[in-house]
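A protein chain is absent from this complex, but the other protein chains hold their places.
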C-alpha cells in the first residue's frame, strides 16, 4: 500500500533522492506531512506542479493518489 | 566614344538584347532619346533605377555618363 | 504533414536528422533549422538536462502538434537531448519545412521559445564548486509571452 513520490530537478537535491515510497492513499495534507519542511515550502509555491501518473493536477490541493500511483513533484522548468 | 547600356530583367526583353552601345556622353534626355518608347516608359517609373559603373544614381535626371561608362537600367528586383 | 520528435540520451549529429527531414518533403519552399549547443563558458565544466519520462516526450509531441496547427507547415522535426553534455554538443534541434519561409521561420521561433521555458526539462551546470540548478532567464519568459 504505497505511493511513489518522484522528485525532479532541485527537489531531488532537497529530498536527497530521486524517489521515495510513502503510504497510500495520499492527499495534499498527507503529502505535506510526509516531506521535510524545505521540500514542503517549495511544494507550496505556485510554480511547483504535481503530476499523478503523468497527468498534471490543475489544483494541487485536489491530490488524491491511490496505492501504486506515481506522484511527481515538478519545480519550474529550465529547458533547452 | 560610346557608353554601354546594360538591360536587366524584363528590360532586356523589351530591348531585345542584354546590352547596347550608344554615343557618349549620355545624359537623361539623351538616354530617353536613344531607346524605344516602351523602354523609355519603363525607365521613367520611380521603381526603375539606374547605376553608372556599379553606383546607383539617387536621381536619374542627373545621369551624366562619359565615354567608356557602363549604364545599367534596373527594373524592380524579385530575388530569392 | 509529418511530425518527428525525439528525446535522446546520447550525443547526436544535427545533419543526420536535417538531411533526411528535408529530403522527406519534396516540393517544399523552405526549411528553417535551429540548433542549440552547449555554449562556451570558462566557468562551466558541464551541463546536465534532466527529464521526466512520463511528461517530457509527450509534452514535446504536443508542442510539435501545436506548431503544425498554428503554422502552415509540411513537416516539423524536434530533437532534444537529456543527460550530461559538454561545450559544443548539440542540445536541441528544431527544423520546419513549409511552402513559404515565414511559416518555417516562425514555427522554429515558436517551438524554440516553448522548449526553452515551457517544456519538461530541468537544467544544471557544473562549475568548479559543484552543480548549480538553472532557472529560465527573464528573457525566456518574455520570448514565450510573444505567442499569446
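To keep things simple, chains are lettered A, B and C as they appear, and every chain counts its residues starting from 1.
By definition in this document, contacts are C-beta pairs under 8 Å (C-beta built on N, C-alpha and C of every residue); 3 or more make two chains touch, one makes a residue touch a chain.
Remember, predicted model here, so these are calculated numbers, not experimental data.
Shown chains touched by the undisplayed chain in the intact complex: B, C. For chain C, the list of residues touching the undisplayed chain reads 15, 18-19, 22, 26-37, 39-40, 87-88, 99-102, 104-105, 108-109, 112, 116, 139, 143. Residues of chain B in touch with the missing chain: 6, 8-10, 13, 51, 53-54, 56, 70, 72, 74-80.
Rule of thumb we're sticking to: only the chains that are shown with their structure count from here on.
The two chains most heavily joined by C-beta contacts are A-C. Averaging Cα coordinates per chain places chain B and chain C 50 Å apart.
Chain centres here are Cα averages; for chain A and chain C they lie 27 Å apart.
The set of chain A residues that touch two or more partner chains is empty. Across the assembly, chain C contributes no residue that touches 2 or more other chains.
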